[in-house]
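Got a structure for you, questions after.
One chain of protein is taken out of this complex; the other chains stay put.
Up next, chain A:
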Amino acid sequence: MSENPFEVLKEDMENEEVYLKVNAMHRVKVVATLLGNDKIKSQLIPYFESLLKKEDDEVLFALAEELGNIAQIIPNQSSCLLPLLEQLAGFDETVVREQAVRSITIVCGFLADNEIANTIVPMILRLASNDTNFTCRVSAVSLMCPLYARAGNQKEKIRQKFTELCSEETPMVRRAVATKIGEIAQFMDKIHVIQDLIPVLKQLCQDEQDQVRLLCMESLMNIAKILNSGENKTNILPLIIQSAEDKSWRVRLALSKIFADLAEAVGKEIADSSLIQIFSNLLKDTECDVRVIAVKSLARFIKFVSPEKLNLIVPLLQLLSKDPFSQVKQNACEVIGQIATLLPKEYSQSKLQQYLIDLMADDNQDVRRNAAKSAGQFASAIGPEALNQFVPFLKKSMDDPKWRVRKETMQTIIQLALTVKNPDVFNKQLESVFVMFLKDRAAEVRSMGLSQLPALIATYKQEWAVGNFLSKCVETLSKDVGSLYRINALYAIQQISFSVDGPVAQDRLWPIVQKCLKDPVPNIRFVSIRVAKSLSKKIDNQQTLNQIKQAINELVEDPDRDVKFYAQEALQN
């Protein structure tokens, strides 16, 4: 019964199929648990050693991961795994060595600080000095970050090696350094960041490879976070300026992407005084991809500058809202909506409103959609007085040939109605647009309106629901339009019924539903059954209740199977 776990592992590893070997490898922790400390060292590790040479990358990848798991089983002696992991960290295949680096970090979690200084640091330095395999040096860079903080008196050596690697001729290593320099800075004392890292960061930001330069952008932001305003001004700002003028659009794009975070990191003062200007240039970039991303960042960026400085951005929005590239306009819509919440009302109304209205009539449906969305934000920022200017255009949007645009418009209308909370404004302006959902061709739009109806009824009360709105529903029901529209209207009536009291349900709603129970379309009949059912829960008058029951009873004999089913179901409970 009791198998030798090590033998089982070996047997399974004899398999022909790589995937079975991978599976077996992932079960190693079972073996390790059963073998215990000593045998792990004496049997398992030498066995793994033998695998390194002959196995597929796939299996070694699994091995690298499992070594991290074994470390958790033998936390006190996990350093015995390091020689294996060190070899894996120098492997050719990227995923294998990245996994090995992760596992080394796990092992390090179990080591005492002096072990880190005495074993790990020399190992890192060994990897970093391996001249034949750049893969070792890349892994060394990744290892330096998490372990720097614990390197004790060896910190200086690591710093020195790290900065040395920045001047590597091999681009792969420089790229690794550029990615990690922001991360390692988080663990360093500020003085070292400024003395050691900033000079190499400067150097990397001027690298001949644009790949290296663009990887620096993220790091730039991370370092900016740990410096104070003055330090950022002297160290980081020049690099931002330089990168914004980089000849490679890829670098400018990477910068645009993080610009909002960068603004947050350097603080309001620098953002106000310098970043707005730099960012304006990115927004006017010749490469449209840069503009697209820049405008996207702009929506967040404006939160990190002082409102009074925003008037520098507003003129750009005019340009952006007329950009030849539709994705730019699409993102510009969002910004216009956002920025209106930050600017003085009159100012946005006089400067921005027209752009947004123009965008609502754009040729591109995505632009129109985003414009409709932002119109809501814009209008609620300005207040009810702006509404009457927008409503005609929203109405027009509801006639858009694309249902996505109409759906977005519908949502905007509802949002507005819910924020305005003013029956006067609603009745005069919004309601007429809102009820258009009843007649919309697209089911998406109709159900959108329907789903928000309860909230609207809660806001504008029964008077509106059974007044104006109900008459619209009746209109839809009575006119000879498609059955789907009528079903929709019926469901709307059901929604109304939830929020009215008994007499209203009885006097106003029941007669309508009663008629519908005799509709020639079966689907309408059974929807009516459901609605009638929910009406009956509201109504107290026995006579009416009998009427309802009677009407449903008649449908039990309906020729349509489904109607019959729903009628029976309704009568049962």
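Going forward, contacts are C-beta pairs under 8 Å (C-beta built on N, C-alpha and C of every residue); 3 or more make two chains touch, one makes a residue touch a chain; residues count from 1.
As a convention for this text, contacts and distances are computed from a predicted model.
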- line: Choosing from "Serine/threonine protein phosphatase 2A regulatory subunit", "Phospholipid-transporting ATPase", "Phosphatidylinositol glycan anchor biosynthesis, class C" or "AP complex subunit beta", the absent chain's UniProt record names it "Serine/threonine protein phosphatase 2A regulatory subunit"
Task: Among A:Val30, A:Ala112 or A:Ala361, choose the residue that contacts the chain missing from this document, as touch is defined above.
output: A:Val30
Message: I'm checking contacts with the chain that's been left out. Which of A:Gln99, A:Thr135 or A:Gln506 qualifies?
response: A:Thr135
- request: Specify the residue from the set A:Arg102, A:Lys225 or A:Arg250 that touches the hidden chain.
  value: A:Arg250
Chain A residues that touch the omitted chain in the full complex: 1-3, 5, 8, 11-12, 16-17, 19-20, 22-23, 26-31, 33-34, 56-57, 62, 92, 94, 132, 134-135, 169-172, 175, 208-210, 247-250, 286, 289
